[in-house]
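Just dropping this structure here.
Just one protein chain is left out here, and the rest sit where they should.
Let's look at chain A:
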Amino acid sequence: MNLAVSNILYHQGFISSVARGNYKAPDEEYTPTTPDNIATRRLWLTLKYRDNEPVLTKMSCISKPSKKITFTVTEMKSMVSGRRAKFVEPLQPGEIAIVSTNYGVLEIHDAMAKNAGGLVLCRAR
């Protein structure tokens, strides 16, 4: 799931690159995750900055273990169009939300396109 979230951030342009690796450095060639090396597995993300400001300024959880928030497609549509849904602040211009659906971890717009609701994981701006 972390890799999927990182991929979404990469495709949305918040980070420069995503790489799997161990705690020392990203992998040079593909190494599968096995029970032997699972403790050392890390994700290496390259952050982006422009004009002395970070591109990814804020990222926060929406659905938490203490309070899980699941959205239907209608609620997702209202959140995206600037209206609050289920005590979740609406999305601002330049903000994205990541949803975990039956089709996998998707960005909120992609989930709406697939007509799939699900657990709203986090928001990033």
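Basically, a residue touches a chain if its C-beta (ideal position, glycine included) is under 8 Å from a C-beta of that chain, and two chains touch if they have at least 3 such contacts; residues count from 1.
As a working rule, contacts and distances are computed from a predicted model.
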| item | value |
| --- | --- |
| Omitted chain (choose from "Small ribosomal subunit protein uS5m", "WD repeat domain 54", "EARP complex and GARP complex interacting protein 1" or "DNA primase") - UniProt protein name | "Small ribosomal subunit protein uS5m" |
| Candidates A:K24, A:R50 or A:K67 - the one touching the absent chain | A:R50 |
| Positions on chain A contacted by the hidden chain, ascending | 12-14, 48, 50, 53, 55, 92-94 |
